[in-house]
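Starting off with a structure, shown below.
The complex appears here without one of its protein chains, the remainder shown in place.
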Amino acid sequence: MTSQGSRSSETDMGYGPGTIKEPGFRYRPMGRDAEGMELYEIFIGPQHPASGHMRIVVRLDGDIIVNADPDIGYVHRTMEKLSETREYLKSIPLFERATIIDSANITWPYVRAVEQMLGVEAPLRAKYLRTLLAEINRISSHLYGFGLTGIFINHSTMYMWSFGDREIWVQLAEELTGARLTHTYIIPGGVRRDLPQGFKEKALKAIRYMERRLEDYMKIFVYNPVTVARFREVGVLTKNDASRLGIVGPNLRASGVHYDARIAEKYGAYPELDFEIPVMEEGDSLARLLVRIEEIKQSMRIIKQVLDKMPQGPFFADKYMRLIPPALRKHVAETGRIKLPGAFIRLKPPAGEAVARGEMGHGEVFYHIVSTGDTKPYRVRIITPAFRNVVLFRHLTRGARFMDLPVIYGSIDYFPPEGDR
Amino acid sequence: MSIADRIRRNPLYSLKMHAAAIATGLRYLFAKPRMTVRYPEYVIDLGRNYRGMIRLHKDKCISCSLCAQVCPASAMKMYKLPGEKKMYPGINYQRCIFCGFCVDICPVNALEHTPVHDIAEEDMEGMIYLPLPGRFDREWKSPAEEEGGRKVKVEFDEEEGLKHEPE
Amino acid sequence: MDCPRSGWIFIGRLEESARKAADWLVNKTPLRSVRDWSIAFSLWPVHFTTSCCGAEFAAAANPRFDAERFGFLPFLSPRQCNLLMIEGTLTKKMAKAARIVYEQMPDPKFVIAMGACAIDGGIFYNSYNIVRPHEIFPVDVFIPGCPPRPEAVARAIVLLQRKIREARYLKREKKYESAGEVGTDE
Partner (left out) sequence: MPQNPPGAVRMGLLEDLKEKLGDIAAEIREEKPNYYSVRVEASSLVEAARRLVEMGFDHVASVEGVDWIKEKEMEVSWHAESYEPDLKSIIIKLYTRVPRDDPRVPTLIDVWPSAEFPERETWEMLGVVFEGHPDLRHLLLPSDYEGIPPLRKDYRIKVEGFIVDLTRQQKQ
């Protein structure tokens, strides 16, 4: 077997039309293993229905995967570097683009870290509103994952259903924030908009609809014997491995580890709410699906509680509200939409550092911000759940059948733009 | 024993679950209308809260340049045009990310969102909106609506999820 | 046409003249309009997601917006597709793949650049790892927004259909025809 370093430089392609020399370059013999079996190397992606925006270099012995090497970076947009050239507020839309399907959850820990450094705390109502949007996002993120899992194993019904039902949650988020996916809703000091009129009724209708639909999902997809045959005991991740590899999110909880950053960090309105962290012991692909289904149910439970308990009061910190001229303050009260004070462009946290974690739909996101007392951060480190889970491609596929690769990919819910940042 | 194990071990139970999956699919095959919006004929009414294309009220603008400073994508810039004393913001939709910070930071509400977001262009140059009359300060209208599309309102429904009712 | 006398296209080598005859026939108005009509309603995009706008692209294909009404069906192999959607940021690494996908597609082929990142970099305008798609292949329709709404994707399809029906796609810019010289590295 050639060394991996030389392999990648050999097969790298230029831009011009004459560069595709070998028509069969995606499928070529690699040599023989110890027993004389031929090994093959297959490049899956980045243009492949079951690869997403990444490439997986798979080495095959017959039908069995010897090694799968995730080749990521196809969506690397250099967020960490760009955030060093932008003010603190401007980095919120930037980081949001890592996971636009889950944008509230990925920016919330960043905002919490900045708030920690600035010494601001969001008012209680803002915390509830953040929780509300975060849970709506979590549901739509899980449904997105379901749809992709469905299409990976050619179950188009699941794709159509979950993407159709995801629209309901996207629509809810749109009514709350004014944008379908990139909400930029959570800002230091609070949120940008108050709860609109009649939101509760809409949300309750959506929850009742979704509860009924989840039963149908179970029948047509999750407990469909075809799915069970393909997902059960495929890609088993043991509890010990999950912990040592630092796996996060539903993938971790499907392996029997009871860990959720919402509980560990106690942020937002979560300490006041009653919900469960679904945990399963099997650790296989089916368990990962079931944990997600259960999380959707728990998220709906949280949304109900948040809407019931929603406290009255301001949705933006008093410290910044005072900087807004009185005429605009009246405007904010009337429209329920925030007016940012001009000083917001140059937020200046004191020198120091802060860390924050948050639970996204895909798992735990980690931020580390280093400030030198400037208006721009000196260094922002983001570790997204997808980046932490990317090791699973190597770990879970070894020894699996080639046909199981889409199943494993789908079940770990890897989202390449998030992994590459 | 979990349901998945039962499906694997008990062929009769597996058959039952197969039948349940097919029955569920069939039920929706004949179910009443879906949530589709037939787009160019029907346009979703995005409402005033939507963060769509941005328009400028030039008479209100005080040229404070806060909107250009807060823009994360450097899409909004202050343009000094020949023959004008003050600078006015202009927007570059090649870059605009519709975060709405410029609208939220404007101290005199000179910028506002319009509920139009279904824009596509054939050339790039047409996407830079300078603060000229009829450009950045124009009243936006959805192109589908201009071509005669009817507006529909989105409603949540327990049975169908989303309903789109023509106004 | 490199025939010495343009009126005599049926004379010469049989293959050559057959090709020219076919070209001549196909480009005559009645047949061309039938061809353009059929192209316009069979725009098949490649299953190739460059970045996060793919989420809205997928939403455009979902039951609510149902882009299949336009004959717009994401398909797996570039050899059978005629539309390349650049869904969001095109990084340097991905640009190579995009270029290869584009070359594998049969003519006539179209490109839609979706999202601000695919036009001028969007929020990543000063990133060191992005490529602007219009620098490496001719882009027919641009969709602003980050991400654009699924309706905007439908709008782009309608615009592209119109462009095809009016046969405006035949006049390609010369700079992209000699594709071998086009690179993305500065």
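As written, the chains take the letters A, B and C, and residue 1 is the first residue of each chain.
In this text, a residue touches a chain if its C-beta (ideal position, glycine included) is under 8 Å from a C-beta of that chain, and two chains touch if they have at least 3 such contacts.
Given the structure is predicted, the values throughout are model-derived calculations rather than measurements.
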Practice item. For the chain that is not shown, enumerate the shown chains it touches in the whole assembly. Key: A, B, C
Check your understanding: Among the options A:266, A:319 or A:398, which residue touches the chain absent from this view?
Key -> A:266
Review point. Looking at A:59, A:76, A:97 or A:180, which residue reaches the missing chain?
Key: A:76
Revision key, fill the gap. Across C:20, C:47 or C:93, the one contacting the chain not displayed is C:93
Exercise for review: Among C:51, C:127 or C:161, single out the residue that touches the unshown chain.
Suggested key: C:127
Point to revise | Residues from subunit C at the interface with the omitted partner, ascending | key: 92-93, 96, 125-129
Check your understanding: Which residues does subunit A use to touch the chain missing from this display?
Key -> 4-5, 8-9, 12, 72-73, 76, 78, 80-82, 85, 116, 243-246, 252, 257-259, 263-266, 271, 275-279, 294, 352-355, 357, 364, 366, 368, 370, 378-379, 381, 383, 387-388, 390-391, 420
Point to revise | In subunit B, positions touching the absent partner | key: 65, 68-69, 71, 74, 76-82, 87, 90, 130
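The criterion applied here is as follows: only the chains that are shown with their structure count from here on.
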Point to revise | Mean-CA-position distance for subunit C and subunit A (Å) | key: 31
Practice item. Could you check subunit C for residues that touch two or more other chains and list them? Key: 63-64, 123, 126, 146, 149
Review point. On subunit A, where are the residues touching two or more other chains?
Key: 93-94, 164, 167, 182
Check your understanding: Given the complex with subunit A, which residues does subunit B contribute to the contact?
Key -> 3-4, 7-8, 14, 17-18, 20-21, 23-25, 28, 34-35, 47, 49-51, 64, 66, 69-73, 97-101, 104-107, 109, 113, 154, 156-162
**Study point:** subunit B-touching residues of subunit A, taken from the complex the two chains share
**Key:** 86, 89-94, 157, 164-165, 167-168, 171-172, 174-175, 178-179, 182, 184, 192-193, 196, 201-202, 205-206, 208-209, 213, 216, 219-221, 223-226, 228-229, 232, 286, 325, 328, 331, 337-340, 342, 344-345
**Study point:** subunit C-touching residues of subunit A, taken from the complex the two chains share
**Key:** 12-20, 46-49, 52-53, 73-78, 81-82, 85, 93-94, 97-101, 144, 147, 160, 163-164, 166-167, 170, 180-182, 417
